[in-house]
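Heads up, one of the protein chains got dropped from this complex, but the rest are sitting where they should.
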Amino acid sequence: MLLKNTYDVVIIGSGPGGLAAAVEAKKEGAQDVLVIERDVELGGILLQCIHNGFGLEIFNEDLPGPSYAQRYIDESLALGVETLLDTIVLEVTPGRKIYASSKKYGFVEINARAIVLAMGCRERTRAMIRIPGMRPAGVFTAGTAQRFVNVEGIMPGNKFVILGSGDIGMIMARRLTFEGAKVERVLEILPYLSGLTRNYVQCLQDFDIPLQFQHTVKFIHGKKRVEAVEIAAVDENWNFIPGTEELIPCDTLLLSVGLIPENELSRKVGVELDPITGGPYVDESRQTNVPGIFAAGNVVHVYDLADWVTLAGYEAGKGAAKFAMALRAKETAHIPVNAGKNVHHVVPQSINKYVLEQDEIELQLRVLKPIEDRSVIEVHDGNHQIVRRVVRYVRPGEMNTIKLKPRHFADVEKASSLTVDVSPR
Amino acid sequence: MVEKRKLICISCPVGCELTVTLDGDNILEVEDNACKLGLDYAQQEIFDPKRMVATSVKVKNGFHPLVPVYTEHPIPKPMIKDVLAEVRKVEIEAPVDFNQIVIENVLDTGVNIIASRNMPKV
Partner (left out) sequence: MQEKYDFIIIGGGVVGCIIARTLSRYEGKALLIEKQADVCMGTTAANTAIVHAGYDPLPNTLKARMNVKGNAMWDQLAGELNFAFERRGDFVVAVGEDELPALDVLMTQAKKNGVPGCAILSGPEVRRREKNITPETSGALWASTGGICDPFAVTVAAAENAVMNGAEIKLNTEFKEFIMDGSRIIGIKTNRGDFFSRWVINAAGLFSDFVMHQAGVRPEFIIKPRKGEYFVFDQADVQIDNVLFPVPSEKGKGILVTATVHGNTILGPNANIIQDKTDTSTTLAGMEEIWSGARKLIPSLSKKHVIATFAGLRPMGNAPCKTPGVNYNADYIIEIPKEVQGFVNLGGIESPGLASSPAIAQEVVDLLKDAGEELRVKKDWDPIRPARPRFREMSQKDRKLLVDMDPRYGRIICRCENVTEGEIIAEIHAPLPATTYDAIKRRTWLGTGRCQGGFDTPRIVEILARELGVSPLEITKLGKGSEFLLRPTKNVEG
């Protein structure tokens, strides 16, 4: 694949937000759209979310994550969206230059007229909630475990305790049960469910997996691999209630304790972040405070449904395409006016074609050789004539003129250069 | 004999906690439902509960070792375990197409197991 130097819209991330932005940017008229994905295939985290529950809002269908992704992958490729896979963006500059790196494509520098940040979110870790105890193997975030089980085809454990009643946690409880593991307990520090009720019913209740509210992990045991976790009840201030401790033998602790928008790149380029959401401040077109940099999906704030991420992606894709096309119009507004057949020079040498929307432009020229007969002065774009004028004669000593008028704008707008020829009639 | 059962309606994200009064094969009353979807849900969930099942099958020579699959339509809830055991026996060959039927009419449920993505060959 030959990379272009400049793209109209570059999208960082190919999850639901990124793919929707790519599709919409194309539909909105952006010509060169590139998606950069750090994984080896398009789809983002949807590919490991093999459970149903996607597409209810957008397709009115109950689809698994990969099916939902596949529809957008197929659509974006059909629309001519270009992709860079297995490539990580290292830096975005305020001038919208992108540094990225990959084994296959090497070190890549790309310019973008508009950028959509769609990096999604990351999982909160053990350290962020400061669970005391040993640091053995066997403590995984739910999403990492999900990737191992569903994509890599390897089970990270046989006997689980899951901390957090977020959707990924509950969905993993069912998934692990499907694959023959035992989920001993799901714990939630809050007095209510973090995830969706339907996931509680279909993932926990259906399989008699016990859920305890206002409980959390107090200590992790095991020097090399998790051997047990000590759990305990907490009060409303999350203080442990003495005497409620219980030791649950297990080989794995899964954490589903929240997601955080992933904004390292945003931060570095000066995108202002909302301390409440952890994501950029955006306007209705999903533009951040840095002109031409848009953001959509979980990178802005964490959503409950992928469908909403897709809708946000559409908005950002549309906004980015408009921004890019306006920029492209400005970049290409000045076109050269060339001296063609029998023309010594033309002034002005270039024009801003948008002036023609309202005003006329007079081109002044001198010919190379005299023609002592009726002659034609013609302005064309290389293929099509735009305007012609017939004069009685032309001589190098006398200046000639020809006017471009607002009625020529439609033709001139499409042109990348103008040429003036003078020939005998 | 009249009995009461508790159900959480999952027809929408509200998640009403229904109390269903039941006399054998007849539902006498559904309480605490915010809308009429709750009535249909109770009927379905009590007499013929069904679930979509999503899992994976082994794939030979694929880009990944597993390809995700799911039941094209919901299957009876009591059959989940048997269907999973059936799926586990299968190993298919890459390439796999998006929506390709992996098991036709699994365990006579009338439901196909289909692939939820394509899986290129390596």
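Labels for the chains are A and B, by order of writing; each one numbers its residues from 1.
Definition applied: a residue touches a chain if its C-beta (ideal position, glycine included) is under 8 Å from a C-beta of that chain, and two chains touch if they have at least 3 such contacts.
Not measured: the values here are computed from a predicted model.
**Q** Would you list the chains present here that the left-out chain is in contact with?
**A** Checking the complete complex, the chain left out touches A, B.
**Q** Taking the full complex into account, find the residue in A:D8, A:E37, A:D251 or A:E378 that is in contact with the omitted chain.
**A** The missing chain is touched by A:D251.
**Q** Decide which residue listed in A:L3, A:A78, A:M128 or A:M399 touches the omitted chain of the complex.
**A** Hidden-chain contact among the options goes to A:M128.
**Q** In the whole complex, not just what's shown, which of A:T6, A:S102, A:Q205 or A:T277 touches the removed chain?
**A** Spelled out, the listed residue whose C-beta touches the missing chain is A:S102.
**Q** Touching the hidden chain in the full complex, which residues of subunit A are there? Just list them.
**A** On the side of subunit A, residues 38, 86, 88, 90-91, 99, 101-107, 109, 122-123, 125-128, 130, 132-138, 140-141, 143-144, 147-150, 152-158, 179-180, 218-220, 223-225, 240, 251, 264, 267 touch the unshown chain.
**Q** State which residues belonging to subunit B touch the missing partner chain.
**A** 56-58, 65-66, 88
Everything below uses one rule, namely that only the chains that are shown with their structure count from here on.
**Q** Round to the nearest whole Å and give the separation of the Cα centres of subunit A and subunit B.
**A** For subunit A versus subunit B, the centre distance works out to 32 Å.
**Q** Could you please specify the touching residues of subunit B with respect to subunit A in the complex?
**A** Subunit B reaches subunit A through residues 8, 10, 13-15, 51-52, 54-56, 58, 63-66, 68, 70, 77, 80, 84, 98-99, 116-118.
**Q** Subunit B touches which residues of subunit A in the complex?
**A** Touching subunit B: residues 41, 43, 47, 50-52, 62-67, 69-70, 74, 150-153, 178-179, 196-198, 200-202, 205-206 of subunit A.
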